[in-house]
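Every protein chain of the complex appears in place save one, which is left out.
Let's look at chain A:
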Amino acid sequence: MVERTLRLGRFSRRFLPTAWARVAALLLVMMLVLLVSLALGRVMLGPGALLEALMNPHAPTGLIVRELRLPRILLAALIGAALGVAGWLLQQVMRNPLASPDIIGVTSGASAAAVSYLAWLAVPLGMAGLPVAAMLGAAGAALAVYTLAWSHGVTPLRLVLTGIGMAAALGAVTTLVLAISPLTTTLSAYVWLTGSVYGANWSDVSSLALWCVALLVPLAALMRQVMLAPLDDALATGLGLAVQRHRAALLALASALAGVAVAWGGAFVFVGLVAPHLARRLSGYSGTAQMVLALLYGALLVMLADLVARTLFLPLDLPAGIFVAALGAPFFLALLIREVR
């Protein structure tokens, strides 16, 4: 692999052209999936009809393509991207390939909060508060895990174990709420717990996009520290990392990314675990390229899952979360098996 260096005055970066060629290829695949998703559904559109629907605001199918399908596909992509980056970041910081937003309690905190909201507050307060409740749940759980794991600073192993304990406890809360909640919320709660982008609109897309940008900017500034995080504490300190402070900041960023994704899409599990592995195992690159690949694989996974969920069992429209694992798991296992050989 030929590595190049880019210099512009004081700014210098090393980069691998092959890695970024891979990123470009993946973007191309995503565009293709986007176009196919726009064309497929209750009304199947040919290339010409799709172009007309996109270009002409008065086309009869324009509403379906531009107001129903496009925001839904983009929301799926954003959710997948945020979860992919969150999972990748957690795996770096925790030095553990099993780390993911599901395991350290973020998803379960958001789930417990969202299900409680659906059960008791959705009727008096309306559904607009649901993302807020889910975000507060995610933040609360992440903070609780961090505080409980604290003993003269936190170590990755303590964090993982505390997170697993917290996830189990919050899972019990979710089940309890489902069992005692008044009636009909149960169905919407199950859909939420599976993860779904049904009914996405443009304001959902712009809110989540804004959150993602707001969280990715500080992450970009911290990339050097992210690269040092997997190293041994002593080594990282020697290379200029303020281990505890940076670890706390990166964990907060990862939790927030996963929290906002889950707030708008429900408890999509598995994306945060599998997307970083796909990025790592399919390419072998490290650094920023790996993060961008994790982002793209995450986005692609949720986009494909929703495409399948929306079209495979027409006229039924199933929650995309069902198919994330259905698509991701075989691929993941195949990768592992290939690696063992």
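The criterion applied here is as follows: a residue touches a chain if its C-beta (ideal position, glycine included) is under 8 Å from a C-beta of that chain, and two chains touch if they have at least 3 such contacts; residues count from 1.
Note that contacts and distances are computed from a predicted model.
**Q** Among "Cytochrome c oxidase subunit 1", "ABC transporter domain-containing protein", "Iron complex transport system substrate-binding protein" or "Pyruvate dehydrogenase E1 component subunit alpha", go ahead and choose the protein name stored in UniProt for the chain not displayed.
**A** Cross-referencing UniProt, the chain left out corresponds to "Iron complex transport system substrate-binding protein".
**Q** Which residue among A:Ala172, A:Leu187 or A:Leu239 touches the omitted chain?
**A** A:Leu187
**Q** Have a look at A:Ile64, A:Leu282 or A:Leu335 and name the one touching the chain we're not showing.
**A** Only one of A:Ile64, A:Leu282 or A:Leu335 touches the chain omitted from view, namely A:Ile64.
**Q** Give me the chain A residues in contact with the hidden chain, please.
**A** 41-43, 60, 63-64, 67-69, 122-123, 126-128, 182-184, 187-188, 191, 198-199, 201, 203, 315-317
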